[in-house]
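Left out: one protein chain. Kept in place: all the others.
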Amino acid sequence: MAVFLVTTSLLSAFALSCVRQDRVLFDAVDVTLAAGELLHISGKNGAGKSSLLRILAGLAMPDEGEVLWCGEPLSHRQPHSDFAQSLCFIGHLSGVQPQLTALENLEFWQAAFQLKQADPYAVLATLGLAGLEDIPCQMLSAGQQRRVSLARLWLTQAKLWILDEPFTALDQSAIKLLQQQFKQHLEQGGAIILTTHQAMEQQFPQSRTLELVYRW
Amino acid sequence: MFKWLDPYAKPETLYRICGLWFPWLMTLAVLTLLLGTVWGLGFTPADYQQGDSYRIIHIHVPAAIWSMGAYSSMAIAAFIALVWQIKVAQWAVGAIAPIGAVYTLIALLTGMAWGKPMWGTWWVWDARLTSELILLFLYLGVIALSGAFADRQMGAKASALLAVVGVVNLPIIHFSVEWWNTLHQGATITKFAKPSIDPSMLWPLLLSILGFALLLAALTCLRLRTAILLNEQHRPWVRALAQQSDQKGNVPQTNAGRTV
Amino acid sequence: MPEFYFESLSAFWQMGGYALFVWLSFGSTYGLLFGLWWYSQRSQNRILQDLAKKQSREQRVRAQQQQEEEANESKT
Partner (left out) sequence: MVMFKAAFVREWRLLARQKADWLNPLMFFVIVLTLFPLGIGAKPNLLAEIAPGIIWIAALLSVLLGAERLFKEDFRQGTLEQLVAADEPLFAYVLAKITSSWCSTALPLLFISPLIALLLGLNAAAWQAIVLSLLLGTPLLNLLAALGAALTLSADKGGILLALLILPLYIPLLIFASAAVDNATLGLDYSAQLAVLAAMLCLAAALVPLAVLKALRLNVG
């Protein structure tokens, strides 16, 4: 059974537990994610959603348990470049440098995260940022900055997306746009893990929800 | 190769082992130190040059040796913590650092007290004293860094990394200070030349060195126990321990009236 | 067996004129070591008590939460 799980799932994790500030955030959490699936992690504030995402992204170590990528454990003793290359992580901080323009930010990401060589103007225009490409990002509104940050999702070749609250500060049209992009990514065999307060189930039939219970 | 060590890395096991060892180590350390001190103070002849002031050697040298020894053992623990991700090793860094800092401080103070009759001033920029002073700064850095983070585990990891960086730097610092000293104060060194040690003086010195080592081990056990409890406080075994100590009546039961 | 080096106890205390330096070093050394031991021992003694206090605090919070939940349920 375990072997079966391991071979079909892209990312899986067993018996994860996380302790922060001497508080057990969660304990014995199992995660499996196959290609084409969306995993929605929900829970109250402070339930440990972000911590779980960071563990799954390989940024933090679980106190117990193990994360497997394509059946291979992600150990911190060796670099896991294969996993890192198939991952696109955007945390609740956008990663947009406010002194630089949207174009300059994209240019940096293109080198850093090995994005597709596409016309940055076109991508930014899709996101409704036409005409705002070359003013410093600190002049943009919070929602527009978020769009700049999410522009990476239109260019990335990564299979697994891990997104922390991607919909915050976005308006309805941008949310719709983003959800379309999610759908396309899932259809192409990608996988997404995200946290959000939006209901995801109606639009995404392949989605599952993992509820983290706030505990003392 | 080191598989047999694995059970000792388990916090609960280590907690019990340290608890078992601590009283023995502490008793032995106190006995050895007392014996070494009494012997060194009263039962050895005075140095023909330095008179009775040389008796400070019985604490200055052991403290200086083990201030370096504590730093190396701390750095070894830190290396283990960083490479093999073993948590108890990471806590051991924080447990050893204050002991090492106190040893360094002792080496400095006794060095000054020894220097006053020998050199005529409390402080001389002598290579050994200067190195000890810098060692104290390194210890203080490790201690300060481990307390500077909101997340205690992150502080422990960062200070482990700093300890490893420090141990790489320590020989470089030591040799550069020695070189600098020959450049600026060549004359003072000969005054402080090693006394040709008579066996009658050597034995109490060796006893004191052993005593300081035992004390280092004993205090590390004690402090590591505290660190394990502090960091494992969410685990069932620590909770059970805390409950036991509670039932002994140390803490008044405050929640009796409220749960109704 | 080594013999007592000093002629008298007062000579021992005088340390050949180096009394200040010798006793200062030995005094500060043992003072510091004792202080370190005392501090470590005290924190070891206290930690279990503190943890017990923390646990009873948690229990109170939990009881409070349960009460609130029950109250909410009885309302609806």
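Side notes on the structure shown:
All chains are identified by letter, namely A, B and C, in their written order; residue positions are counted from 1 within each chain.
Note that in this section contacts are C-beta pairs under 8 Å (C-beta built on N, C-alpha and C of every residue); 3 or more make two chains touch, one makes a residue touch a chain.
No experiment lies behind these values; they were computed from the predicted model shown.
Hidden chain, full complex: it touches shown chains A, B. The chain omitted from view is touched by exactly one of A:Ala112, A:Ala142 or A:Ala199, namely A:Ala112. Checked against the hidden chain, the listed residues A:Gly58, A:Pro120 or A:Gly190 yield one contact partner: A:Gly58. Note on the undisplayed chain: of the listed residues A:Leu87, A:Leu155, A:Ile193 or A:Leu212, the one touching it is A:Leu87. Interface note: of B:Ala9, B:Val30 or B:Ile173, the residue touching the hidden chain in the full complex is B:Ile173. Against the chain not shown here, chain A presents residues 54, 57-61, 79-81, 84-85, 87, 89-100, 104, 107-108, 110-113, 136, 162. Not every partner is drawn; the one left out touches chain B at residues 82, 134, 137-138, 140-141, 144-145, 148-151, 154-155, 157-158, 161-162, 164-166, 168-169, 172-173, 176-177, 179-180, 183.
By our rule, only the chains that are shown with their structure count from here on.
Across the two interfaces under comparison, A-B and B-C, the one joined by more C-beta contacts turns out to be B-C. Between chain A and chain C, the centres computed from C-alpha atoms are 47 Å apart.
Chain centres here are Cα means. That of chain A falls 46 Å from that of chain B. Averaging Cα coordinates per chain places chain B and chain C 16 Å apart. The multi-chain contact residues of chain B, meaning those touching 2 or more other chains, are 233. Against chain B, in their complex, chain A makes its touches with residues 19-24, 61, 76-77. Per the touch definition, chain B reaches chain A in the complex via residues 83-85, 150-152, 233-234.
Chain C meets chain B in the complex at residues 2-6, 12, 15-18, 21-22, 24-26, 28-29, 32-33, 35-37, 40-41, 43-44, 47-49, 51-56, 59-60, 63.
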